[in-house]
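The complex appears here without one of its protein chains, the remainder shown in place.
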Amino acid sequence: MEFVRRYETGAGWCPDNRGMAQQTASTAVEQSPSERPQRSPWLGFLLRRTVRLVVSLFALITFAFLIIHLVPGDPVRKALGLNASPELVSSIRAELGFDLPLWQQYLKYLGDLFSGNLGVSLASRLPVGETIGNLLPNTLLLAVIAFVVVMVIAVPLGMLMAVLTQNGRRRGVELSFTTVSIVVSAIPEFLLAVGLVYLFAVTNPWFPIAGMDGPASFVLPVAALALGPIAAMSRIVRVEALAVLGLDFIRTARAKRLPAWRIYLRHALPNALTATLTLSGLLLSGLVAGTVLVETIFAWPGLGPSLVSSILDNDYPLVQAIVLVYGGLVLLINFVVDILLGLADPRSTIKET
Amino acid sequence: MSSLEFRNLTVTFGRGEKTVVAVDAVSLVVPDRTVVGLVGESGSGKSTLARAAVGLVDARSGDILVDGQPATTGRRRRGGLQMVFQDPYSSLDPRMSIGASIAEALPSDVRRAERRGAVAELLEQVGLDPLLAPRMPSGLSGGQRQRIALARALAAEPAVLIADEITSALDVSVQGQVLNLLREVQRGLAMSVLFISHNLATVCYLSDIVAVMERGRIVEIGPTEQIVADPQHPYTRELLESAPRLGEKIDPEQLAVPD
Partner (left out) sequence: MSTTDIAEKMVDRAAARAGTGRGGLLRRLATSPLGMAALLVDLLLLLLVVFGPMIWGAAAEEFDVDNMNSPPTDGHLFGTDSLGRDILLRVLVATRLSIGLALGATAIGAVIGLLLGAIPAVAGPRVGRAVVAVVNVAVAFPGLLLALFFASIFGASPSGAMLALGVAFAPGFARLTQTLTAGVVGRDYVSAARVIGVGRLRIIGRHLLPNVADTLVVNISLSAGGALLAFAGLSFLGLGVQAPSYDWGRMLFDGLDGIYVNPAAALAPGLAIVLAGLALNLTGEVGAQLVGRRVGSARLPAKPATGAATSVADGPDGSPGADDLVLDLRGLTVSFPRGRGEKSVPVRGVDLRIARGEAVGILGESGSGKSLTAMSVARLVPDPARVDVQSLTFEGRDLSANTSRELRRMLGTTMSVVFQDLMSSFNPVMKVGRQLAEVATEHQGIGRRAALDRAIGRLRSVSISRAEQRALQYPHELSGGMRQRAMIAMGLMGSPTLLIADEPTTALDATVQRRVLQLIAGVRAAEQSALLLISHDVAVVAAMCDRILVMYAGRVVEDIPVDDLLAGPRHPYSRALLAAVPTIQTDRSQSLRTIEGRPPQPADYPIGCAFAERCAFASEKCQQDPVLEPIDNGSVACWHPQQGPVPGVVIDSPAVVSRQRATTATAGPVMPSHEPSRTRERGR
């Protein structure tokens, strides 16, 4: 699972940076609170994040614009094939605005974008905006359902594992849990999808093999998307929860003689969740990316197959638009997660100032 | 002759509205063969002053002079400034042998053949077995590590040594060893030392002159006996009164009555 690697490179077993919970606890010590009242750190935080989102979106738009210009050779000739008539090629060139200087093309591209005009597909000659409007909801539905399934299963599972195996208890449980989760999370979603199709659609025809048609048709695609992340996420929740359980304020809670459930749920869980929340952005983005493959396998009427075919067909207007949509989604998800994180952990708003 | 002088040194962090003045127009002289103690509480700017002296932090304005000349850091030359850091566990490269760490600091004109002998001599000087040279620092105690850090600083044959909280991470029974060692080395080499600590007692014990720092400024400076016997600045008095004395009893604070 890719987001696991991101987690680990950011805060995993690197000697200097062990565990997000611990990391946040220690960085906060540096903050010397000033006595004088200051303006709410929230506003500044929100502002910085919004600026970052806008700048990133702008970079993304520019990247999408540049795709067509970075392609080696003549993109129009490539898209239309060698047999296309010179007239057709030049009319398409004109349609795409290739006659203009680059900066004018860029301005035109921006203008079109903000007026909602995403251009026309070279392959189907259909307006790109319409295609995306039809397909995007199906992709989102798949990703969001998978995300909810992952969170609902992985968080309690990881927490339970942490409580069961804390302080080196139940070595057997720990070993089998980690082994299973490593193995499962190492299987990419498209392979899981193939395996699931073979088991539950071909050998035992319990679920439809393809298409989007009723609740039963969601089972296999969602399972293919969610299984790996469940394994990886629960492992991370466990590690984070264990780190939190070793922190000093848990000892304080014990010193208050609070009942165990209260220590786990009221003190450990919220702190373990902040780290989990950071990752949920990567997780959801990863699920969105995963849909590309899973939709292709299950012939799901989403954006994924269109992205693939548009790349294969060199259908650049469609590629540009879909890159924008997926990229924008990822940026938006991260923005929302950042904001949520600011709400959940009061320190994160000042941490970076 | 070896002396260190700060002239109107100012160090700031951050920009615009969030600017923090860590060191505020500080002037301070560490005269030849003298130990100047710099005492202050956390956040007073004393460590920043030290880091600015050795070039780890850029000064915003002011001068740092060694023997009257602007201090140049680095170049692996004699007669500069050297520093011993607070945390003995972080100040030695875990992947480098003790000998290599010390040898790295030797002036560049020391010949290869002489280096081994120089390292052994330095280890002897800080009271360690020269046989430790090829070892990695991982198995060593805090006290041993701090001795090695001192040997490394001495290897560069500095004009002035800056010791920044060098005993605060050590065990009680080991602190005294390191303090004694620093004193012995300072006297033996007739060196100038800027000794920085939050602990007034250690500063007074070791220093000829004590400077008291509060919120980036030096609020009082004078011979140790005078500072102890007749403090002028209210903050110095507060520090002196707060310093734990053996045999006194703490007066209980009257708790406010909860309503």
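When the chains are written out, they are named A and B in that same order, and each has its own residue count from 1.
Convention: a contact is a pair of C-beta atoms (placed from the backbone, for glycine too) under 8 Å apart; a residue touches a chain by one contact, two chains touch by 3 or more.
For clarity, every value in this text was computed on a predicted model and none was experimentally measured.
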Neighbouring shown chains of the undisplayed chain, as defined at the top: A, B
Given A:Val180, A:Val194 or A:Ala216, the one touching the chain that is not displayed: A:Val194
Full-complex contact with the absent chain, from B:Val36, B:Leu122 or B:Ala149: B:Ala149
Touching residues on chain B - with respect to the absent chain: 41-42, 51, 54-56, 73-77, 80-83, 85-87, 89-96, 101, 104-105, 127-129, 131-132, 135-141, 143-144, 147, 149, 152, 156, 169, 171-177, 179-181, 183-184, 198-202, 204-205, 224, 228, 238-259
Where the missing chain touches chain A, by residue: 2-3, 5-6, 8-10, 12-18, 22, 24-26, 28-29, 31-33, 35, 52, 56, 59, 63, 67, 70-72, 166-169, 182-183, 186-188, 190-191, 194-195, 197-198, 202-203, 246-249, 251-259, 262, 266-267, 270-271, 274, 281-282, 285-286, 288-290, 292-293, 296-297, 307-308, 310-312, 316, 319, 323, 326-327, 330-331, 334, 344-347, 350
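Here is the rule we go by: only the chains that are shown with their structure count from here on.
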Centroid spacing, where centroids are CA-atom means, of chain A and chain B in whole angstrom: 49
